[in-house]
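One structure below.
In this view, the complex is presented without one of its protein chains, the others remaining in place.
Labels run A and B following the written order; every chain starts at residue 1.
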Amino acid sequence: MDKNLNQDLQKELRREALKRNWRLFKQSKLGMIGLYIVIFFLFLALLQPFLFITGIWNKGVYDPVVGYDTIKDTLLVVECPKEYPTEKYESYTDCPAKGEVNVKKLYMAPGVEVGDMYETFIQPAPPSRTHLLGTDSLGRDIFSQIMEGSQVAFILGLLSATLGVGISTILGTIAAFFGGRIDAYLMRQSDLILMLPSLPLLFIISAFAELKVWHLAVVLGVIGGLGGSVITIKSQALQVKVKPFVDSARITGGSNMKILFSHVLPNVAPLALLFMVFSVTGAIASESVLSFLGLLNIDMSWGIMIYLSQTDGFIFSGMRYWWLILPAGLAVTFLAGGFYLVGRGLDDVFNPRLRKR
Amino acid sequence: MKKNVIEVKNLEKYFEVSSGFFSRKKTTVKAVDDITFEIPFGESLGLVGQSGCGKTTTARALCLLDPKTGGEVNFYNNDVSSMQSIDELEGEELKKFRRNIQMIFQDPYESLNPRWTIKDIILEPLNIHNIGDLDEREEAVSEILQTVGLTPPENYMPRYPHELSGGQRQRVSIARTLIMKPKFVVCDEPTSMLDVSIRISIMDLMLNLAKDLEVSYLYITHDLAVARYMCNRIAVMFNGKIVEIAETEELLSNPVHPYTKRLISSIPVPDPSYDRKVYDVNFDELDSLIEKHGSDKPMIDIGNEHFIATHDVKGLI
Partner (left out) sequence: MSKDVLVVKDLNMHYETLSGDVSAVKNVSFTVKEGESFGLVGESGCGKTSVAMSLLQLQADNAKISSGSIKLDGLEMVGMSESELREVRWDGISIVFQGAMNAWNPVIKVGEQIREAIREHYPDNTKVENTEKIASLFKMVGLDSSIMDRFPHELSGGMKQRAVIALALSCDPKLVIADEPTTALDVVIQDQILKEIKKVQELLGLSLIYISHDIAVIAEMTDKMAVMYAGSIVEKGPTSEIFANPQHSYTQSLLASTPSVVGDKVKLNSLEGEPPSLINQIDGCSFAPRCPNRTTTCHPELDMELVEVGPEHFVDICSANRN
């Protein structure tokens, strides 16, 4: 028998199966939208190191954490009156107007009088050709920060999801397969984790330990992996366990471990993958919340960007400093949503009952 | 004297069920209650009855899937050339024994792992028992695929179950079962989910393989017409007990037990001109009758190796 031919055929069949799944996924519009979003952010995450390496971006200016740019502007020094209206100003918010600076703000600068022209850095600077999304209050490029943030989001999301789903798949199948006390213990453990409010728990953990991205990924992964997904994976594994092909392996004399790894695990894997995609969403959202509350020891992330705009007092300034809040906020929303939509698309592939003919 | 491949004596399988969510009281369900039969080499016994009568429970107990709760199962052991109780087997011996006993399942869509190729599915028993080297194993798979009529084998080996039709899948099941060269195969309605035109080819295949490889079948079905085609002897099961057991033609032409009569009379006949006999019996009454007269009495032979349960034989013959 021609072995190579055999292997070629096998490869071809596998490729065909992949093609078929891809066709099914493509049918789901939501899934495709999600995929485009995820690819867009992945592109952003990879673009930043490329720009630095090729030297298109100067590290001193564009580095998201230590770089800064000095955009100078010359302003007229004025004095804002105590009473409004005046000839020049209608109300309190009109002073200082565009191109002006209040003399009171310059009390540290020596020898500046009302009526002088004063040269100053504008920070945060609005979007311009050199800084597509402007700079923050320290003169750092927002666009570069968004790119750095998407790197963090991908690392954190994928790492914690892989870890969490790995844990819950193994525990879930073990619970289903062996039953009895192991099952009872694992189920009570899941109940306990489900009952614990996860955000306050994270607050406490971060109060005791300085959390870096890796740490947070492990913590989120373990909490996610011990929680409700164990129960869902277990119910799926229970369905597989009673299938005749498992009985058939048992009659032949297959050991429990062999049956577990070669029959049960591969058949719960699609569900686990689905879980993984959905839990990326959760991880990205949790990171933003924790960073926003200043509980993480991370240099830069989308949550930190919003956090900084808040501590610097720009968050309630409405649309005046929109580039400090909107890009980061939208990035969190879109990437988290994008992964969720990809999950919905995968659901159509793996759940034949939802499939339209 | 025929050599038996398996002897089942007073097999019992009781389940304990708690009667309510909060109550600790347990009631015993007698799923299989005191059944006795033997199957000689190369012969097939049909186990016929309604769903829930204990056919599948019997099969699972014989395949050691679920432990029996009482009785004795003796199996012919080639190594010592004598009958051996399966209770005595342990460890390696038990694993070796499992080679001799296999099962074919009803649903061809559920009995093959959807994530494995046909080759891996058929290879599995060889891998578990570590028989032969890799090339020999592959050779064996290719050979068995030809035996069950899936030719050319290299066309089927890399495929996944969902790419095959129901009949082809059932052939794969049979191939997987026979690759260990077992002496005894339990078949749990292997053709009931197949189409009529494919059903016969599967049944013929099984009959031919039985002849060629000297395999004995315990053939479980609810359809007496199928059992007639497949089996030398038929045992009729009712509520966990065998009520009548005889040679196939003897049983069909001369049924004695009221349940057997009822079962035969309810099979539709593919002939519009044939007028079926109407025979009706109340199953609840029958059940209480059996309960009252006791089921511990042995079955009696009324000649021609035709055994019937004795509980209500008075007044019936």
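Here, contacts are C-beta pairs under 8 Å (C-beta built on N, C-alpha and C of every residue); 3 or more make two chains touch, one makes a residue touch a chain.
Given the structure is predicted, the values throughout are model-derived calculations rather than measurements.
The chain that is not drawn here is touched, among residues B:29, B:200 or B:289, by B:200. The omitted chain makes contact with just one of the residues B:73, B:89, B:210 or B:225: B:225. Mapped onto subunit B, the footprint of the missing chain covers residues 50-51, 165, 167, 195-201, 203-204, 222-226, 228-229, 249, 252, 262-274, 276.
The rule we apply is simple: only the chains that are shown with their structure count from here on.
Those residues of subunit A that touch subunit B in the complex are listed here as 1-2, 5-7, 9-10, 13, 17, 243-245, 247-254, 258, 263, 266-267.
Chain contact summary for the complex, subunit B toward subunit A: residues 60, 63-65, 94-95, 98-99, 101-103, 105-107, 110-117, 121, 124-125, 128-129, 138, 142, 153-155, 157-160, 163, 173, 176, 180.
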